[in-house]
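Partial complex: the chains shown occupy the same locations as in the complete assembly.
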Amino acid sequence: MQDILALALDNLLSPIILCFVLGLAAALARSDLAFPEAVAKGMSLYLLFAIGFKGGVAVASNGMSGQLGLSLLFGVILSALIPFVAFAILRAMTKLSVTDAAAVAAHYGSISIVTFVAASSVLEAQGITFEGYMVAVAAAMEAPAILSALWLISRKGGGVDQGGHLWREILLNGSIVLLVGAFLIGWITGPEGKAEIDAFITAPFKGVLCLFLLDMGLVAGRGLRQARGEVRGGVLAFGLLMPLIGAGFGLAAAALIGLSLGGAVLMMVLSASASYIAVPAAMRVALPDANPAISLTLALGITFPFNLTIGIPLYLAVATAILGG
Amino acid sequence: MEMHAAKRVEIIIEAVMETRLTEALRGAGVSGYTVLPVMGGAGRSGEWSREGQIGRSGMVAVVCLIRPERLDGLLKAAFGVVERHIGVVSISDTQVVRAERF
């Protein structure tokens, strides 16, 4: 227990978290500190490439441990299933409309890759290994949740813009393609390929992550400032409760698959986190009547910082207690 | 220089809808348009800014110069896409010189 608290505190005082807090504080204080859109996008491309590549190299080095297929399958199931749970809770706990509830549910079924990256960093710092292919599981969990949300809506009689290329857009979404592509390149080129570009993708990684989280803090803070009125009461409580429920599902899946401790924590983090890049864009196209401010504020302003600060150490503690160190 | 009457249609629309809009325009026979970036704005759905964003968030401004007789077709096509979405459409009278281009 003491260990967990120490770890949580350690985590809270890491440069990564403090950078997010700095961004959040600057935005709430209405500083004009801001990252250009191109710089933010550039950092996110770098992070996706690096994390995908390193995952692929890990698979090339350690082999597949036979569970890649099973993990992907469970990832897809979790992503498709969690929106139903989230939707039911939202309809029970909040006054959100069917459309808004479905849109929020889609975000929570999908994943936040930055939360995943932050969790991997914590694991690495603790010397806890994890399955390299978890990054492929992350990619596989991006999209199914969107399908579930659209199904929920159409079942409730809501209109969904199933425009010709919605599916291509979702499945060939830039972040999925980059993550999976870099994963494959890492897998093909293996440790030799990694040696060639290690100084680029490994050494500066954590520093870039710091600046990226600073920007995310700024964006989250601006969102919170503007949406102050809309996210409160039941909706707010959902943003803190849902990650715990998601993490529970993730832990159960990890136990069924037989993932390592590190892999289980990452599966919990994926299930607990909410998308704020791929799903928002898809929802704007498919559910234009849903209010984007609600989902984004919940995902980025409530659940993301919750996972970053309390969630990750908590999931690690619970996984350690249940699965053993 | 001889000038010809034309219409300047300015459509401010969510960036995620850009491809759908331009495809609809092409479908309506409008083959010329220009897309301008938008930094931020405000409307009924509140204020927003592009700074620090990562996804295809934000809006773009699509400007079309067309012959007056094509306006109706263009608007019909555009509204098919814009209708349920955040955004605004405005139409101004303008003049162009090389009319054969439009």
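Miscellaneous remarks
By letter and in written order, the chains are A and B; residue numbering begins at 1 in each of them.
FYI, a contact is a pair of C-beta atoms (placed from the backbone, for glycine too) under 8 Å apart; a residue touches a chain by one contact, two chains touch by 3 or more.
What you see is a predicted model, and the numbers here were worked out from it, not measured in a lab.
Although each kind of chain is drawn only once, the file as a whole records copy numbers of A x3, B x3.
Convention: only the chains that are shown with their structure count from here on.
Inter-chain centre distance (chain A to chain B, centres taken as mean C-alpha positions): 34 Å. Chain B meets chain A in the complex at residues 14, 16-17, 19-20, 45-47, 49-58, 84-86.
Residues of chain A that touch chain B in their complex: 34-37, 40-41, 44, 161, 163, 165, 215, 218-219, 222, 226-227, 276-278, 280-281, 284-285, 288-289, 291-293.
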